[in-house]
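Structure record follows, encoded as structure tokens.
Note that this complex is displayed minus one protein chain, with the remaining chains in position.
Let's look at subunit A:
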């Protein structure tokens, strides 16, 4: 502790139980573990020194941003030192001519767009937590967002990274932010590595010019199958909407009871929120086509946002959706499966059955256009046994996705939550191949241990530990 204080200063280390307890989980609350300490770093040099110190003492450690992650990526298993990146939050360089910006990892996602919007630019990846989440965390989790259908996820927007390796060495990947450098795609490897390969200390991102025009459609359906079919038909018609979101009846109950009610009818099965953007000429044609597709699929009511205020409300209602579940349930577990779009009706029906089987309500708020599902399993952790049931139901949802030819995560990451479920899509050999890569970067497995991959004999333990409230500090 003393050595850490010598590096960052006494006030930049938290170690009292009362100060640490708020760090025992991130946005995923089903598993909790106490960190040994929290260290606030303010420069790449400090990160390097802290890492060297911890490496020497063989103390495990985790980098943490805003802690809005949904798979436990920043949650300690017990006894790690958390390196908090939130004080490294400056924009270092803005080069609009070359459409790039260099930020520190603690820079808030939405602030990036806000700080360049007056010049007509924005940063495309827009996870719903963008009001609070950090770009560094986005890199670790390869975050997506509603508008990733057209624009791609975080990895498609990263031009360069500076990272501190577990050895303490500082390396730069993707120098000068020139895209598509020769050699192995290390940027691709690091983006989405969930903080297991290195600690990002500087990020060069792509910024885009604001689209010239934008229109948003809201379509109410009486049948989930019709809504799902409409999704497939829109894509099949050759339209790539900027966003194509779906919300079902339980989810609508949640958002309408919370802070941003739109006045959605309560008796519909689902609605689609569809946004088209690009060059003004052509947007109206695409909207016409979308309206036609919706009508062909028995839409009850379909409307185009009248103005920016209405559009903003529809989006606030959608983006605040997860948090809004608090209004109808004390806890939720959100899953993140991906499936081929054409299998939507079948998979949604199976998820409904899983809810019935475990006697838990499941809300669906998701990126329908990507086939990226977010079943939100509503439960009450204070009811004995309910957390376990929710965890099992979640795991079964992922199994359904994997069996439908999909994947267990689209954008939230694996973290602690889905480590065991990695076996649904990877064989032991495939997992071993990936952990071999980890060993190249992180040989002692001190950096964010126990995350992303099932560990022999550990995954069961972790799942079980999840049921216990807290781990003792070693």
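Quick note on the criterion: a residue touches a chain if its C-beta (ideal position, glycine included) is under 8 Å from a C-beta of that chain, and two chains touch if they have at least 3 such contacts; residues count from 1.
Keep this in mind: contacts and distances are computed from a predicted model.
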Among "Glycolate oxidase iron-sulfur subunit", "Cytochrome b", "ABC transporter ATP-binding protein" or "Carbon monoxide dehydrogenase small chain", UniProt-listed name of the chain not shown: "Glycolate oxidase iron-sulfur subunit"
Residue of A:108, A:203, A:390 or A:446 in touch with the missing chain, whole complex considered: A:108
Identified contact with the non-displayed chain, of A:1, A:21 or A:349: A:21
Per the touch definition above, residue among A:61, A:151, A:220 or A:332 touching the missing chain: A:332
Chain not shown: contacting residue from A:48, A:71, A:129 or A:228: A:129
Hidden partner chain, residues of subunit A it touches: 14, 16-19, 21-23, 25-27, 29, 38, 40, 66-68, 84, 86-87, 89, 106, 108, 110-111, 129, 131-133, 258-260, 320-327, 329-332, 380, 382, 469-470
